[in-house]
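Only a single protein chain was left out; the remaining protein chains are all shown in position.
And now, subunit A:
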């Protein structure tokens, strides 16, 4: 294998001299960046260290933003020196730039005729694919990603896994954009099986997420839930994939009324998501998190709605929160009507409809807190209910669910509040403390697990332990001597 692998020529230190245009300069910089990346990939393959590959992929979104036809054209021309047919094929998917730039030789001598490393090949093809998606040329993108998949899946190289994982995602994305997601379900499953067998963790994570997204696209919550239950999400997966998985899980759980689990997942997803980029993802997650929190009967903190990147997107949810907090049913229905479109496109509408009874509950709680005795008719009027009979049932359910402490007197038609129990006499505070303490402890343990340690540092630790024992021994001896001296001092 190694004999056929061509090495990439080291990049010359001297920058190109005759750049006049700033655009040209920029392009040159991008080309340079890609070449650097490709060298990293090569290093990753040679040393079998996934670290270098990860570094390349981390800069992926930056590189993606800077791509253009000129850059791709030069890169393809520079690297595909070994096979004219491959080069032609790739170039047919890239728009030929208006003025063709001077070809730069990126590989030299004997190596230039050898085949490219599959990893580098995959990387360049991915760049082309992403460019196609960005230019919204979806038909071609689907075609190209089919080709790419064929190419990637018959290679059995562990160093290729990270690139393949990325490719799976874009493959799914192409099909999603052309609205034919259902076609690739079988393919994704067969790849998931292979990835699981080969312990390709990143691939597994990406594929599970793709499948979940696929199911949720068609609102197939049942199937998605079964997939989550039956598959094991690899712990080694990257943070971004974890965040995605947690979000999907949150969505499924919310639909299935397991709100507290859903909320936990969503909050974790927010923490795992990249903090400075991925604004869209954070917005989506936050929207759902707010909705779920409301469904739980809690009121989200106001500062959530104040964050600069989220403020605008969260306006409908802010209104919603206000109406729930006030227990104002008319305001609630108004908000629901006004922002229906937003809620529908956020997939939260169905959840928000369920909020109605939370609004009623808050209203009842408010009434219970402010009146010691109130007639049922008046409550029905306050809540905007059709009849006092309805109100009586609703209140009796609220009492049973522990929303308020009261009794109903049917003869005289009023609700009598009970004296509130002193909460500090109950176990409630202890439970609250326990919850907080276990949260902190858990946080500590998680952070210890998440830390990265320099390799082989555990050896040093062991030595120090031995040293410590020696030192302790010395201390002991010293103490003994001192004790003896003391004895001597006081006869």
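We adopt the following convention: contacts are C-beta pairs under 8 Å (C-beta built on N, C-alpha and C of every residue); 3 or more make two chains touch, one makes a residue touch a chain; residues count from 1.
One rule holds for everything that comes next: contacts and distances are computed from a predicted model.
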item	value
Chain left out of the displayed complex - its UniProt protein name, from "cyclin-dependent kinase", "Glucose-induced degradation protein 4 homolog", "26S proteasome non-ATPase regulatory subunit 8" or "Ragulator complex protein LAMTOR3"	"26S proteasome non-ATPase regulatory subunit 8"
Candidate in contact with the missing chain, chosen from A:256, A:373 or A:412	A:256
Residue of A:198, A:306 or A:434 touching the missing chain in the full complex	A:434
Touching residue (missing chain; options A:139, A:198 or A:444)	A:444
Residue among A:222, A:334, A:381 or A:446 touching the omitted chain	A:222
Among A:350, A:369 or A:423, residue touching the chain not depicted	A:350
Positions on subunit A contacted by the hidden chain, ascending	219-222, 225, 255-258, 344, 349-350, 353-354, 356-357, 360, 385-387, 389-390, 392-400, 406-411, 427, 430, 434, 437, 441, 444-445
